[in-house]
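For this view, one protein chain was removed and the others were kept in their places.
Entry: chain A
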Amino acid sequence: MFGRIALALASLCLAAGLASAQTKPVLTVYTYSSFAGKYGPGKTVKERFEAVCNCELAWVTAEDAGSLLGRLRLEGSDTKADAVVGLDMNLAAEAKALNLFAPHGVNTEGLTLPVAWSDDTFIPYDWGYLAFVYDSSKLANPPKSLKELVEHPNGPRIVLQDPRTSAPGLGFLLWMEKIYGDGADKAWADLRPRIVTFTKGWSEAYGLFLKGEADMVMSYTTSPAYHVTVEKKNQYKAAAFDEGHYLHIELAGMTKTAKNPELARKFMEFVLSDAFQSAMPEGNWMMPAKASAASLPEAFKDAIQPSRTLLFTPDEVRENRRAFVDRWLNATAR
(Lines give C-alpha, C1' and ligand atoms only; values in the text may rest on other atoms or scores of the structure.)
Protein backbone atom coordinates (compact mmCIF):
# COMPACT_ATOMS: atom_id res chain seq x y z
CA MET A 1 0.00 0.00 0.00
CA PHE A 2 2.57 2.52 1.14
CA GLY A 3 4.85 1.35 -1.57
CA ARG A 4 2.25 2.11 -4.16
CA ILE A 5 1.54 5.57 -2.81
CA ALA A 6 5.25 6.28 -2.73
CA LEU A 7 5.58 5.08 -6.30
CA ALA A 8 2.66 7.22 -7.43
CA LEU A 9 4.11 10.25 -5.65
CA ALA A 10 7.51 9.63 -7.10
CA SER A 11 6.23 9.34 -10.63
CA LEU A 12 4.13 12.44 -10.13
CA CYS A 13 7.19 14.37 -8.99
CA LEU A 14 9.21 13.01 -11.88
CA ALA A 15 6.50 14.01 -14.35
CA ALA A 16 6.22 17.45 -12.83
CA GLY A 17 9.97 17.83 -12.93
CA LEU A 18 10.13 16.79 -16.56
CA ALA A 19 7.23 19.05 -17.45
CA SER A 20 8.83 22.07 -15.85
CA ALA A 21 12.12 21.20 -17.50
CA GLN A 22 10.39 20.99 -20.85
CA THR A 23 8.62 24.31 -20.60
CA LYS A 24 11.74 26.24 -19.71
CA PRO A 25 14.91 25.26 -21.52
CA VAL A 26 18.07 26.49 -19.80
CA LEU A 27 20.76 28.40 -21.63
CA THR A 28 24.08 28.09 -19.78
CA VAL A 29 26.39 31.04 -20.40
CA TYR A 30 29.96 31.17 -19.09
CA THR A 31 31.31 34.59 -18.18
CA TYR A 32 33.73 36.24 -15.76
CA SER A 33 32.72 37.08 -12.22
CA SER A 34 32.38 40.87 -12.32
CA PHE A 35 30.13 40.60 -15.39
CA ALA A 36 27.60 38.48 -13.48
CA GLY A 37 28.22 40.24 -10.16
CA LYS A 38 26.05 42.70 -8.28
CA TYR A 39 27.12 45.74 -10.27
CA GLY A 40 27.82 43.93 -13.51
CA PRO A 41 25.43 43.88 -16.48
CA GLY A 42 24.68 40.17 -15.93
CA LYS A 43 21.40 40.62 -14.04
CA THR A 44 19.97 43.03 -16.62
CA VAL A 45 21.05 40.82 -19.51
CA LYS A 46 19.45 37.78 -17.86
CA GLU A 47 16.14 39.55 -17.22
CA ARG A 48 15.95 41.04 -20.67
CA PHE A 49 16.82 37.85 -22.48
CA GLU A 50 14.43 35.75 -20.41
CA ALA A 51 11.68 38.21 -21.28
CA VAL A 52 12.03 37.34 -24.95
CA CYS A 53 13.31 33.76 -25.09
CA ASN A 54 10.88 31.76 -22.96
CA CYS A 55 13.89 30.15 -21.36
CA GLU A 56 16.10 30.46 -18.33
CA LEU A 57 19.58 31.98 -18.56
CA ALA A 58 22.11 30.53 -16.10
CA TRP A 59 25.44 32.29 -15.58
CA VAL A 60 28.46 30.18 -14.74
CA THR A 61 31.46 32.29 -13.83
CA ALA A 62 35.24 32.11 -13.82
CA GLU A 63 37.62 34.71 -12.38
CA ASP A 64 38.51 36.41 -15.66
CA ALA A 65 38.87 35.86 -19.40
CA GLY A 66 41.96 33.68 -18.94
CA SER A 67 40.29 31.38 -16.41
CA LEU A 68 37.27 31.20 -18.66
CA LEU A 69 39.39 29.81 -21.45
CA GLY A 70 41.23 27.47 -19.08
CA ARG A 71 37.97 26.08 -17.85
CA LEU A 72 36.67 25.50 -21.38
CA ARG A 73 39.85 23.71 -22.24
CA LEU A 74 39.63 21.48 -19.14
CA GLU A 75 36.04 20.60 -19.90
CA GLY A 76 36.61 20.01 -23.59
CA SER A 77 33.71 18.72 -25.60
CA ASP A 78 31.64 17.85 -22.54
CA THR A 79 31.41 21.46 -21.48
CA LYS A 80 28.04 22.60 -20.22
CA ALA A 81 28.51 26.01 -21.82
CA ASP A 82 26.05 26.85 -24.56
CA ALA A 83 27.54 30.30 -24.99
CA VAL A 84 30.50 32.25 -23.62
CA VAL A 85 30.59 35.98 -22.93
CA GLY A 86 33.88 37.58 -21.88
CA LEU A 87 36.78 36.34 -23.98
CA ASP A 88 38.94 38.99 -25.62
CA MET A 89 40.82 39.55 -28.87
CA ASN A 90 44.14 38.45 -27.41
CA LEU A 91 42.71 35.08 -26.47
CA ALA A 92 40.59 34.63 -29.60
CA ALA A 93 43.08 32.52 -31.56
CA GLU A 94 43.71 30.25 -28.55
CA ALA A 95 39.97 29.92 -28.04
CA LYS A 96 39.38 29.05 -31.68
CA ALA A 97 42.09 26.42 -31.54
CA LEU A 98 40.10 24.59 -28.85
CA ASN A 99 37.70 23.69 -31.67
CA LEU A 100 34.75 24.17 -29.33
CA PHE A 101 33.10 27.17 -30.93
CA ALA A 102 30.47 27.12 -33.66
CA PRO A 103 29.94 29.86 -36.28
CA HIS A 104 27.64 32.47 -34.76
CA GLY A 105 25.69 33.17 -37.98
CA VAL A 106 24.90 36.73 -36.90
CA ASN A 107 25.04 39.69 -39.24
CA THR A 108 27.76 41.92 -37.81
CA GLU A 109 27.20 44.90 -40.06
CA GLY A 110 26.74 48.31 -38.52
CA LEU A 111 29.00 47.75 -35.53
CA THR A 112 30.36 50.87 -33.85
CA LEU A 113 33.83 49.40 -33.41
CA PRO A 114 36.92 51.39 -34.39
CA VAL A 115 37.93 48.45 -36.63
CA ALA A 116 36.13 46.41 -39.31
CA TRP A 117 34.76 43.09 -38.09
CA SER A 118 34.47 39.95 -40.19
CA ASP A 119 35.02 37.05 -37.80
CA ASP A 120 32.41 34.30 -38.06
CA THR A 121 33.20 32.63 -34.71
CA PHE A 122 33.10 35.52 -32.27
CA ILE A 123 30.87 38.56 -31.89
CA PRO A 124 32.35 41.67 -30.27
CA TYR A 125 29.98 42.92 -27.56
CA ASP A 126 31.93 45.81 -26.06
CA TRP A 127 35.28 47.50 -26.37
CA GLY A 128 37.53 50.15 -24.92
CA TYR A 129 40.92 51.65 -25.56
CA LEU A 130 43.67 51.01 -23.09
CA ALA A 131 44.82 54.23 -21.50
CA PHE A 132 46.72 55.58 -18.53
CA VAL A 133 44.32 57.00 -15.97
CA TYR A 134 45.56 59.81 -13.70
CA ASP A 135 44.29 62.21 -11.08
CA SER A 136 44.24 65.64 -12.74
CA SER A 137 44.25 67.40 -9.38
CA LYS A 138 47.68 65.90 -8.68
CA LEU A 139 49.21 65.50 -12.14
CA ALA A 140 48.71 68.71 -14.08
CA ASN A 141 50.72 67.90 -17.21
CA PRO A 142 50.37 64.25 -18.16
CA PRO A 143 52.56 62.97 -21.02
CA LYS A 144 51.09 63.60 -24.46
CA SER A 145 52.45 60.44 -26.04
CA LEU A 146 53.73 57.01 -25.15
CA LYS A 147 57.19 58.13 -26.27
CA GLU A 148 57.07 61.09 -23.91
CA LEU A 149 56.04 58.80 -21.05
CA VAL A 150 58.74 56.25 -21.81
CA GLU A 151 61.62 58.52 -22.66
CA HIS A 152 61.19 61.35 -20.18
CA PRO A 153 63.42 60.46 -17.25
CA ASN A 154 61.41 62.60 -14.83
CA GLY A 155 58.04 61.44 -16.05
CA PRO A 156 55.23 60.21 -13.82
CA ARG A 157 55.45 56.99 -11.83
CA ILE A 158 53.14 54.33 -13.21
CA VAL A 159 51.69 51.03 -12.07
CA LEU A 160 51.20 48.23 -14.60
CA GLN A 161 49.80 44.72 -14.63
CA ASP A 162 51.93 41.64 -15.23
CA PRO A 163 51.34 40.59 -18.87
CA ARG A 164 51.57 36.95 -17.82
CA THR A 165 48.60 37.10 -15.49
CA SER A 166 46.46 39.98 -16.66
CA ALA A 167 44.58 41.11 -19.78
CA PRO A 168 45.37 44.86 -19.61
CA GLY A 169 48.96 43.88 -18.74
CA LEU A 170 49.24 41.91 -21.96
CA GLY A 171 47.48 44.74 -23.79
CA PHE A 172 50.11 47.25 -22.70
CA LEU A 173 52.91 44.87 -23.69
CA LEU A 174 51.36 44.69 -27.18
CA TRP A 175 51.03 48.47 -27.22
CA MET A 176 54.76 48.84 -26.52
CA GLU A 177 55.53 46.31 -29.26
CA LYS A 178 53.34 48.21 -31.72
CA ILE A 179 55.12 51.49 -31.09
CA TYR A 180 58.67 50.33 -30.51
CA GLY A 181 58.94 47.00 -32.34
CA ASP A 182 62.54 45.83 -32.11
CA GLY A 183 63.36 48.78 -29.90
CA ALA A 184 60.98 47.57 -27.22
CA ASP A 185 63.81 46.24 -25.03
CA LYS A 186 65.38 49.63 -24.74
CA ALA A 187 62.01 51.30 -24.24
CA TRP A 188 61.23 48.95 -21.34
CA ALA A 189 64.64 49.64 -19.84
CA ASP A 190 64.00 53.41 -20.11
CA LEU A 191 60.59 53.11 -18.53
CA ARG A 192 61.67 50.63 -15.84
CA PRO A 193 62.79 53.14 -13.16
CA ARG A 194 59.35 54.72 -13.09
CA ILE A 195 57.32 51.51 -12.96
CA VAL A 196 56.22 51.21 -9.36
CA THR A 197 55.29 47.56 -9.76
CA PHE A 198 53.59 44.99 -11.97
CA THR A 199 50.52 43.54 -10.28
CA LYS A 200 48.71 40.26 -10.79
CA GLY A 201 45.55 41.85 -12.09
CA TRP A 202 43.77 45.08 -12.87
CA SER A 203 42.21 45.32 -9.37
CA GLU A 204 45.52 45.42 -7.49
CA ALA A 205 46.95 48.00 -9.87
CA TYR A 206 43.94 50.27 -9.73
CA GLY A 207 43.87 49.95 -5.94
CA LEU A 208 47.52 50.98 -5.74
CA PHE A 209 46.77 53.99 -7.92
CA LEU A 210 43.78 55.06 -5.81
CA LYS A 211 45.97 54.75 -2.70
CA GLY A 212 48.38 57.21 -4.28
CA GLU A 213 51.30 54.84 -4.90
CA ALA A 214 51.53 55.85 -8.56
CA ASP A 215 50.70 58.89 -10.67
CA MET A 216 49.15 56.84 -13.47
CA VAL A 217 47.66 53.38 -13.87
CA MET A 218 47.08 51.21 -16.94
CA SER A 219 43.33 50.98 -17.40
CA TYR A 220 40.75 51.96 -20.03
CA THR A 221 39.63 55.24 -21.60
CA THR A 222 36.19 54.52 -20.12
CA SER A 223 37.39 54.31 -16.48
CA PRO A 224 36.88 58.04 -15.76
CA ALA A 225 33.20 57.60 -16.70
CA TYR A 226 32.78 55.39 -13.63
CA HIS A 227 34.16 58.04 -11.30
CA VAL A 228 31.97 60.72 -12.88
CA THR A 229 28.76 58.68 -12.96
CA VAL A 230 28.91 56.84 -9.65
CA GLU A 231 31.23 58.85 -7.42
CA LYS A 232 30.57 62.29 -8.94
CA LYS A 233 34.32 62.83 -9.10
CA ASN A 234 35.69 64.68 -12.09
CA GLN A 235 39.41 64.64 -11.38
CA TYR A 236 40.17 61.23 -12.90
CA LYS A 237 41.14 61.47 -16.56
CA ALA A 238 42.54 59.19 -19.22
CA ALA A 239 45.69 60.55 -20.92
CA ALA A 240 45.43 60.82 -24.71
CA PHE A 241 48.57 59.63 -26.51
CA ASP A 242 49.54 60.94 -29.97
CA GLU A 243 50.60 57.59 -31.41
CA GLY A 244 47.15 56.12 -30.84
CA HIS A 245 45.85 53.65 -28.26
CA TYR A 246 45.75 49.89 -28.08
CA LEU A 247 42.27 48.47 -28.53
CA HIS A 248 40.64 45.95 -26.21
CA ILE A 249 37.62 44.10 -27.60
CA GLU A 250 35.51 41.67 -25.60
CA LEU A 251 33.94 38.72 -27.40
CA ALA A 252 31.02 36.32 -27.20
CA GLY A 253 30.61 33.00 -28.95
CA MET A 254 28.43 29.89 -28.96
CA THR A 255 29.68 26.33 -28.58
CA LYS A 256 29.32 23.44 -30.98
CA THR A 257 28.00 21.35 -28.13
CA ALA A 258 25.14 23.71 -27.20
CA LYS A 259 22.21 21.55 -26.12
CA ASN A 260 19.78 23.87 -27.81
CA PRO A 261 21.62 25.46 -30.74
CA GLU A 262 18.58 27.51 -31.76
CA LEU A 263 18.46 29.12 -28.34
CA ALA A 264 22.20 29.75 -28.38
CA ARG A 265 21.90 31.38 -31.79
CA LYS A 266 19.04 33.50 -30.49
CA PHE A 267 21.32 34.63 -27.68
CA MET A 268 24.04 35.53 -30.19
CA GLU A 269 21.53 37.75 -32.01
CA PHE A 270 20.52 39.19 -28.65
CA VAL A 271 24.13 40.19 -27.87
CA LEU A 272 24.03 42.83 -30.60
CA SER A 273 20.49 43.97 -29.76
CA ASP A 274 19.79 47.23 -27.96
CA ALA A 275 18.58 45.35 -24.91
CA PHE A 276 22.05 43.86 -24.37
CA GLN A 277 24.14 46.72 -25.71
CA SER A 278 22.52 49.39 -23.55
CA ALA A 279 23.52 47.40 -20.44
CA MET A 280 27.23 47.56 -21.31
CA PRO A 281 28.33 51.16 -20.64
CA GLU A 282 27.25 51.53 -17.03
CA GLY A 283 27.28 47.78 -16.32
CA ASN A 284 30.68 46.86 -17.67
CA TRP A 285 32.16 50.39 -18.02
CA MET A 286 33.07 49.71 -21.63
CA MET A 287 31.85 51.07 -24.98
CA PRO A 288 28.97 49.09 -26.50
CA ALA A 289 29.85 47.36 -29.77
CA LYS A 290 26.71 48.52 -31.53
CA ALA A 291 25.06 51.68 -30.34
CA SER A 292 23.82 54.96 -31.65
CA ALA A 293 25.83 57.88 -30.29
CA ALA A 294 22.62 59.32 -28.86
CA SER A 295 22.02 56.34 -26.58
CA LEU A 296 25.47 56.58 -25.01
CA PRO A 297 25.47 57.90 -21.43
CA GLU A 298 26.79 61.45 -21.06
CA ALA A 299 29.99 60.52 -19.24
CA PHE A 300 31.00 58.18 -22.07
CA LYS A 301 30.75 60.93 -24.65
CA ASP A 302 33.63 62.69 -22.88
CA ALA A 303 35.92 59.69 -23.30
CA ILE A 304 39.02 60.56 -25.29
CA GLN A 305 38.92 59.65 -28.98
CA PRO A 306 42.31 58.26 -30.03
CA SER A 307 43.57 59.39 -33.40
CA ARG A 308 44.80 55.91 -34.29
CA THR A 309 43.79 52.42 -33.30
CA LEU A 310 46.57 49.99 -32.49
CA LEU A 311 45.79 46.30 -32.73
CA PHE A 312 47.50 42.99 -33.47
CA THR A 313 45.34 40.31 -35.06
CA PRO A 314 44.52 37.32 -32.83
CA ASP A 315 46.87 35.15 -34.89
CA GLU A 316 49.72 37.62 -34.54
CA VAL A 317 49.19 37.64 -30.78
CA ARG A 318 49.16 33.87 -30.66
CA GLU A 319 52.37 33.57 -32.70
CA ASN A 320 54.31 36.29 -30.93
CA ARG A 321 53.07 36.44 -27.36
CA ARG A 322 55.71 34.07 -26.01
CA ALA A 323 58.53 36.00 -27.72
CA PHE A 324 57.13 39.36 -26.59
CA VAL A 325 56.78 38.20 -22.99
CA ASP A 326 60.30 36.75 -22.98
CA ARG A 327 61.69 39.98 -24.33
CA TRP A 328 59.82 41.92 -21.68
CA LEU A 329 61.18 39.56 -19.00
CA ASN A 330 64.74 40.03 -20.15
CA ALA A 331 64.37 43.78 -20.30
CA THR A 332 62.69 44.32 -16.94
CA ALA A 333 63.68 41.41 -14.68
CA ARG A 334 66.59 42.40 -12.52
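Observations on the structure shown:
Here is the rule we use: contacts are C-beta pairs under 8 Å (C-beta built on N, C-alpha and C of every residue); 3 or more make two chains touch, one makes a residue touch a chain; residues count from 1.
Convention: contacts and distances are computed from a predicted model.
The listed options are "Response regulator", "Copper resistance system multicopper oxidase", "ABC transporter permease subunit" or "Electron transfer flavoprotein subunit beta", and the UniProt record of the chain not shown names that protein "ABC transporter permease subunit".
Among the residues A:Gly40, A:Pro168, A:Gly244 or A:Pro288, only A:Gly40 touches the chain that is left out of the figure.
Listed residues A:Arg71, A:His152, A:Lys178 or A:Lys266: the one in touch with the omitted chain is A:Arg71.
Here one chain is not drawn; of A:Glu94, A:Glu148, A:Glu243 or A:Asp302, the residue touching it is A:Glu94. For chain A, the list of residues touching the undisplayed chain reads 32-34, 36-40, 58-63, 66-67, 69-71, 73-75, 78, 80, 94, 162, 164-165, 170, 192, 195-200, 202-204, 206-208, 210-213, 223, 226-227, 230, 285, 321-322, 326, 328-330, 332-334.
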